[in-house]
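Complex shown without one protein chain; remaining protein chains in place.
A, B, C and D label the chains in the order they appear, each numbered from 1.
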Amino acid sequence: MPGFDAVIGFLYQFGDAAAFLVLCASGLAIIFGMMGVINLAHGEFIMGGAYTTVTVAKLGVPLPLAVLCGALAAGAAGMVLERLVIRHLYGRPLDTIVATWGVSLIASQGTLILLGPSLSDISTPLGSVEIGALSYSVYRFVLMGVAAAILLGLYVLFNFTRFGVLARATIQVPHMAETLGVDTRLIYSLTFGIGAALAGATGGLYAPTMTLVPTMGVQFITEAFVTVVVGGGDVFLGTAPAGIVLGFIKSGMTTWEGQLAGQIGLLVAVILVIRVLPRGISGLMLRERA
Amino acid sequence: MAEDPLLTIAGLRAGYGGKPVLQGIDLAIPRGEITAVIGRNGVGKSTLIKAIIGLLPPSAGSIRFGGREIGALTAHARARLGLGYVPQGRDVFPRMSVEENLKVGMSIRGAPNPDYDAIYGYFPILRERRRQAAGTLSGGQQQQLAIGRVLVGGPSLVLLDEPSEGIQPSIVQDIARIGVDLNRRTGLTIVLVEQNIDMIRAMAQRCFVMDKGRVTAELTPAMLDDRDIVRRHLAV
Amino acid sequence: MDRRSPLRFLRRLEGPQTLGRGPGFWGIAALAVALAAAYPLLTDAYTVGNTIYFFDWVFMALGLCLIWGYGGALSFGQTAFFGLSGYAYGVVTLDFGADHGLTLVATLLAVAASALFAAVLGYFLFFGRIGGVFLGIVTLAVTLVFERFMAQTAGPEWHVGAARLNGFNGMSGMPPLTVPWPGDDLVLSPDVPLYYVTLALLVVTYLGLRLLVNSSFGNVIVAIRENPHRATMLGYDVRKYQLATFVIGSALAGLSGVLYTSWGQYITPSSMGLTAAALPIIWVAVGGRGDLTTTLVGTLLLLGAFQFLTIYGSQYALVAMGLLLVVTVLLTPDGLVTALFRLPRRLGRRRPRAADAVDPGREAA
Amino acid sequence: ADPIKLGVLEDQSGDFALATIGKVHGIQLATDEINAAGGIAGRKLDLVIYDTQSDNTRYQEFMRRVLQRDKVDAVFAGFSSASREAYRPIVDQLNGLAFYNNQYEGGVCDAHMIVTGAVPEQQFSTLIPWMMEKFGKKIYTIAADYNFGQISAEWVRNIVKQNGGEMVGEEFIPLGVSQFSSTIQNIQKAKPDILMTLLVGTAQSSYYEQANAANLHVPMGSSVNVGQAYEHKRFKPPSLANMYVTTNWIEEVDNPASKAFVARWHAKFPNEPYINQEAENSYLAVYLYKEMVERAKGSTKRDDLRAVIAKGDVCFDAPEGKVCIDPKSQHMSHTIYLAKVNDDHSISFPKVWPDVKPYWLGDSGCDLTKKNPNAQYTPSNPPPKS
Partner (left out) sequence: MALLETRGLNKRFGGLQVTSDVDLALEAGELHCLIGPNGAGKSTLFRLILGEFPPTSGAVFYDGQDVTRLQPHERIRRGISVKFQVPGIFASLSVAQNLEIALQHHLAGHGLRGEVRRLLGFLNLAGAAAEPAGNLSHGQKQWLEIGMAVSLKPKLLLLDEPTAGMSPEETRATGEMVRALNRDGVTVLAVEHDMAFVRQVATRVTVLHFGRIFAQGSIDAIVADERVAEIYLGRGHGERGAPQPAGGEAKRG
């Protein structure tokens, strides 16, 4: 049944591409989409999460726990970075470009110096499954599920919890939140930490499938930024549909014309989507809702 | 009252980037009173309010609240002691709904069960627009939200910076009435920066006049009854 | 200066939009140019060639300063124009050679190509009301599309006339700038004559931009940066001003591309990649994006510092660069060179600038 | 006597550091050995080393610097072909001499360049016929989408055709791509007997683990993996199992000269994770340079050295075996080892081809003893026959 194989094959690729985009973007959706910090060190948080996850997993810790360790490590690093550097830059988001670029240089080259040019990897768990004529990595289905779960979790966290309300208030008008009794420093620190932890989790989740090198962060950064920006102002109403739309275009173009077309197609789609929706996808959705 | 001021300011100096604005303010705000601060544009009224709530670090002087020195505290720490602040220019959280804006206000006292209904009772339009993004409210609606947002936290002192600005006359009356009512029922202390003589006269029991970063006069309740005296001081 | 003097427009060399005024500033500037002019006579061939190379990038930085620092539109894709012009120079010169001043024609064509492309792209962007980060991401996407496309043009089918695009390995073999000269053409390989040509171009560009930003045009573009809505309500067509700024800035990036390509006789897709795209932003931001002089000085300082660190920092070079960037941003909010500019005044005044602690008056950007 | 100065431009940081830090070490090891033994014609060797940070523009800056400021006698430079192309115009402009110590896509015909790495005709004309004989005639290529990958894929195509095989697929992957679900499906659908993987860079090497996880197991051939980025050491078995690579040397090569070389290396650089083929190429390049200078009676002038090369008998007994320079192309002959990656990622060598010559450039018209075109050619764009 070649038709059936083709459909399943495409759905799998689509899910895989969308999950990658969403996971790349989820941490950045908070740090950039919400806090307005242009975090060029996002990739290094992912790298840090991946390194931690693999190191811990090699000690015999089960993978899910190891990923959690990766997330926590990246989250902690994020909170430290926030305290030392980012905190001083909230009034001037564009300067965060320079600072986080610097941080990214330090992190990747520091890792090279301390840990060498690469870290030996762990294998992908869960084996494979045959559907029709093709076989698929089961772990990839898990990634898709996790991506969906993370989006849902964030949506709930930021829209239906007290922390979420205070975080959004802090980010929108910080001095006003402060005068209403919100400990904005704590909120900033936690929010940044959550974003960094999500990046770490992404690194941990992809660690078993990728080569671990100090510069691996750059493989995520472009995708992360375009997904968040195409999503637009509202982090959660934006990132999910952006991941889906861009994932669809990328996997479609890849299937049709190969990886180059997928890559270029993704970027061209970004340009066109923003042109049609100058405030991103969530700009459209929010307008319709109002 | 005057023997036990809720807020005492002494020798307060503050400014922006080395440019002095407040040049040594001495002020006592009696507990349970409504005090107005008046003065021309740019004399430093908003600056004073910002220094009290903690948005502007003082370069000298002291601020005591309920007997405690708060000059070194962060703004949120001051808020949690019971200071509420309604800024000039409203500063609502634009991409959050009206209700979410109110929710943030609860942080002032960390009140677990905020009484939204009381606020909605004062400002019915807010109930109607509960789910609207605050940034799309009209100017006057935003002002009402800014006031409601502070009241929901149950502060013991409210700093109002030109609350009547942009508000329709009938609601200005309502706000004055609400202020006086809260003051009487709950002993809420209010510091009011205003240009609207009638609002001052309707609310304030005492009035300080500011000029060039200093308090230059104090109007007693009796003087407040005479609108020409007030008018003259506003015109300094 | 006489009000009717034909040179009265020169008064615009100073103004609220630029740091530095009065005889003190211009004296120092003249001294700097004089030193720069004497420099090749005092140093070795390597330093001359290397300094030209530094100069080559400054045009792109100045262009970005105009677009971003003055106009408020962060273009993350200036390297697209850099690359476009570089390749255009390569194609034209490889196809038509370097005789009869053709390299100069190629330079003009290449810069015009960038300007034209910027006009089309800018029309698409600004008339579509794309701004803020959206603009940054679209321009970044454009330069990455160029990079990825060019990277795979290795095959023989990718050529323009005799010029092979040559994929990721890059296009090489184009002639250096060549000036027709009685007797023998003057070939401007990276040496003293090219140094003077580049320096002169730089001085002219810098002064020209000063005139521009202090003109009423400059007033409007900074107004748009501050508050586009207000600028519209003063009757200015914001889109047209943004477009014009973008075209000028992008043409300067194109000029950088041509100079770089003819300098090293080489252009590669990676000069349009993510790292390359971020660098101009770093230079401009570190120097102080709000001003042409700080951008110019900052870019040169940073290029020099990075190279110095790479030479002497061994494996710690990148770490040191990173630290340098972080520390600079934290210590000098308005840019390193801007802070240096203010230093004399600050020392004179002996009054600390406000701890930018909380400024409720400022809208969160 | 004044020391002989050698410039070294290699990527000790950035993307390529993984494969190139060892190249610097190889040069340092050879230099130390030579200096300990009295230098070259009585002159010590002095290294001027710059980190090019995997950035083409750094090659341009530093190539000028070593030639003009440091006035080195020769330069050892470059990992990626792009970096080589970035500095090559400058070497030509300033009349320098550069050694490119890397396996690459071949075709550089430039009198200022000496190439010590292996080229496609050496690696593919050995590997592909051998694999087709063993596994079958249907070939699928995945290759990095740039010059190296495309030109290598062209070689594969040509050699497969010459040997009566069939290409069932060919896919080019942009550099930096790390997600391979679609590629893996395409390969599954095409059902090849042999998969040629010409993947470059750390991102692309994620392919192997992902293919393994999707249960795709086809015998693989490569000219670039294992020998450069030692994926078999870094990845958990069995993701690279059943891969066959032709390389002119890797750490596992099992002969006395090679073992002694590895031992000397680890004594000097105990923390080196792996010694790859480019490290050996760099090491032998220094000795080759010594040989040339000594035969030129101590002259380091490029023309004197090229006159020596033109004699056609400049050779050196490298760890891999004897290597010689081809005067027409200034490329090297090599011993080609067929390395097989076993299930546990150990290496065995089913076959060795001694003295494989870099014939293509010379045969197709590049002759540096007569003419210097300063160009890079490809099979579809060969040198003009004169």
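As a convention for this text, a residue touches a chain if its C-beta (ideal position, glycine included) is under 8 Å from a C-beta of that chain, and two chains touch if they have at least 3 such contacts.
Being a predicted model, the structure only gives us computed values, none of them experimental.
Asks: Which of these, C:Leu62, C:Val111, C:Leu202 or C:Val220, touches the one chain of the complex that we don't see?
Replies: C:Val220
Asks: Using the touch definition from the top, which of B:Ser107, B:Ser164 or B:Thr189 touches the missing chain?
Replies: Going through B:Ser107, B:Ser164 or B:Thr189 one by one, B:Ser164 is the residue touching the chain not shown.
Asks: Among the options B:Ala60, B:Ala118 or B:Val180, which residue touches the chain absent from this view?
Replies: For the chain that is not drawn, the touching residue is B:Val180.
Asks: Name every residue on chain B in touch with the hidden partner chain.
Replies: Within chain B, the residues touching the omitted chain are 16, 19, 34, 38, 40-42, 46, 88-89, 125, 136-141, 143-144, 162, 164-174, 176-177, 180, 183-184, 195-199, 201-205, 221, 224-225, 231, 234-235.
Asks: For chain C, which residues touch the unseen chain?
Replies: 3, 16, 216, 219-220, 222-223, 226-227, 229-238, 361-363
Throughout what follows, only the chains that are shown with their structure count from here on.
Asks: For the chain pairs A-D and A-B, which is connected through the larger number of C-beta pairs in contact?
Replies: Counting C-beta pairs in contact, A-D comes out ahead.
Asks: Between chain A and chain D, what distance separates the C-alpha centroids? Give it in angstrom.
Replies: Inter-chain centre distance comes to 37 Å.
Asks: Can you give the whole-Å distance between the Cα centres of chain B and chain C?
Replies: Measuring from centre to centre gives 50 Å for this pair.
Asks: Starting from the mean Cα coordinates of chain B and chain D, work out the distance between those two points in Å.
Replies: That gives a centre separation of 75 Å.
Asks: Identify all positions of chain B at which a residue touches two or more other chains, and write them in rising order.
Replies: Answer for chain B, listing residues that touch two or more other chains: 55, 75, 87, 91.
Asks: Going by the contact rule already set, what residues in chain D reach two or more other chains?
Replies: Only 13-14, 145, 172, 174 qualify.
Asks: Please give the residue numbers of chain C that touch chain D in the complex, ascending.
Replies: For this pair, the touching residues of chain C are 44-47, 49-50, 53, 148, 151-152, 154-156, 164, 166-170, 172-173, 189-190, 264-266, 268, 270-271, 275, 307, 310-311, 314-315, 317-318.
Asks: Show which residues of chain C lie in contact with chain A when the two form their complex.
Replies: 74, 124-125, 128-131, 133-134, 136-138, 140-142, 144-145, 148-149, 152, 274, 278, 281-282, 285-286, 289, 315-319, 321-326, 328-330, 333, 356, 358-360, 362, 364-365
Asks: Looking at the complex, which residues from chain A come into contact with chain C?
Replies: 32, 36, 38, 40, 85, 88-95, 97-99, 101-110, 112-113, 171-176, 178, 218, 221-222, 225-226, 229-230, 260, 263-264, 267-268, 270-271, 274-275, 278-280
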